[in-house]
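A single protein chain has been omitted from the complex, and every remaining protein chain is retained in its original position.
The block that comes next holds subunit A.
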Amino acid sequence: MSTNKVQKQDVLQAVVVASFFHKNFWPAADGDSACLMPLVNRPLLHYTLDMLESSGIVDVVVFCSSGSADRIKDSVQLASGARRLNVVYTTSDTCRSFGDVLRHLDSCALIRNDFVLLWGNVVGQLPLLPLVKRFKTLRQSGDRGAVMTIIYQRSGDPNAASVADQTIVLAADTGRVLFHNRARGKISLPLELVLDSTVDIRRDLVDTNVVICSTAVPPLFADNFDFQTKDDFVKGLLINEEILNSTLYAHVVDGDGYAGEVFDWPSYQRVTRDVLHRWTYPQVPEVVDKYSLRYGNVYIGENLKLALTCYLGNDTVVGSDSKFGSSTRISNTVIGKNCTIGNNVTIENSYIFNGVTVKDRSVIKFSVVGDNSMIKENSHITDSCILGGGVVIEPNTDLKQLRILSSDSTNKSKKLSAKAYAYNAEDDSDSEDDEDVRGLTFRKRTWSVNSCSSSDDDTASVAASIPDDTCMFYSEVVDSLIRGFEDHVHCDNLILEINSSRYAYNINYREANFQVIRAMLTLNSKAELEALNQVRYYTQLQSKLDYFLPVLRNYIKTTDSCEDCLSAIEDIAKGEELLNTVIVKVIHHLYNMNILSEESILRWHEKEEDTQFAKTVREKANKLIEWLKDAEEETDSDDDDDSS
């Protein structure tokens, strides 16, 4: 029967999810139609459809939210690759996540066969048919429970730690996914995995967001209504492997194709660079559109008016019908169609969408400028500014790290001019999403726009940089401690509370030590801090530390925990000026209270650190260290009690 079925099913289906359920690209594009955002002057969705078309897929189901359905339909009709595709649209208003989409697919019964599932943000060139064939033979001959092959791409840069943020354990011979972990840091593998077979622990893999699914996948989502994302699905299947009787496999694209996923600005930068460097061939500008390629990956559109003295650097795209003034310098930049750039303008590492006007002497670096915006004379827009469509920037404006909208729809934005409103992330208490929205990478390290709306404003700045669970744990500890201090809750109860949060968020001991100390040092809100001077700050901090002495005793017992405690103090002092001034006093106080052992302080002090801050802190502590050393010589016998 099964062979009969296979012959009937030779038509291969693909499902494209063209709705992103995140606001990473806002305000340059909203969540519904982010897949129409231009990447190298071409909507993202067109790349995806072209890829499907060239890999031999005929039937495509496009899922879009009903609000953007018409726009997406119009756009798809213009895509060159879509002509040979048989596109079916399906819409729903109730879908709020990827899991909802699959439940919707299940209820619509659109899937008849093994299918390729991907988002509308995948750019690349993958031989999908052989992969699907391999998946089919695997299901027929090897593992009947195989439900999904996840396609990963090996990240080319071994140091691209920011790109590959997951740890995957694969069986070396079959490529079966055995273990998946989103968090960085250490992992603990079940021993039986290692003993059963040879495994590969991969940290160099990047999601392509292309998966090959069997027909069993939508029902699995329907059965497990708590699966919201693909990660939930992977996690759920791996945990309940015996119950669900389903297995996952991975395929690593390495040399036989390219696939990049555009889900936030850093990935947008990365994929744009890859397109310009022609990894996605034949999906490169001069093949799919009317561009001519010049030396140094410069792509030039038609009908341009370039001044004689304007300079185009490497990796630059200029859309057709654009005009450039004299002495204008442009490098590493994508400029849309119909743009007008004035004289003496500098644009570097930026993405200018269609119809933008930039007036004389302006500077744009590491920024995104939305459709039909205007930037007037002598403005500086740098360091990951994201400008929405239709924004008008007045002359002589200096903008850094801002998100600018053309109209104020929510009344929460700061007005800059008639058509420019700065979105204020900190005041945004409505949006409950804790995820980081990352801007363009404009320095060596990634700068993250902080949209973390935690209860305390002063903690938000540090909270954005740590992983979700830890962040939640930290904020709970802060809440417990604040309440405990105000209501004079007994410390034993506080310990109980903190421990239960620790289990709830699965935080290990050392992490917990670190976070508890951090929380203890950041109890003051920003407003209070401003009112306090240094002396009063310290007395207040001291009283709090004294109050929480039993809590400290409970957590800081061993030399390891002392080390955590010291690093937490250092970490907080880095961000907070007041604490920084009294850091030595705090350490001394903790030593007096027998929390920190002398040995651990000495070791902390001797640890070699690279950063300037760590060095200055250690210099500050020199006196304390000397004193400690003297004390040690005098009272050798007492030390044993301290350092226990």
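Odds and ends about this structure:
Simple rule for what comes next: a residue touches a chain if its C-beta (ideal position, glycine included) is under 8 Å from a C-beta of that chain, and two chains touch if they have at least 3 such contacts; residues count from 1.
Going forward, contacts and distances are computed from a predicted model.
Missing chain, UniProt protein name: "Translation initiation factor eIF2B subunit gamma", from among "Tubulin delta chain", "Adrenodoxin, mitochondrial", "Ribonuclease H2 subunit B" or "Translation initiation factor eIF2B subunit gamma".
When the missing chain is restored to the complex, the residue among A:Arg203, A:Lys544 or A:Arg618 that touches it is A:Arg203.
Annotation: of A:Ser141, A:Ser188 or A:Gln612, A:Ser188 touches the absent chain (contact as defined above). In the full complex, subunit A touches the hidden chain at residues 158, 161, 164, 167, 172, 184-191, 194-195, 198-204, 559, 603, 606-608.
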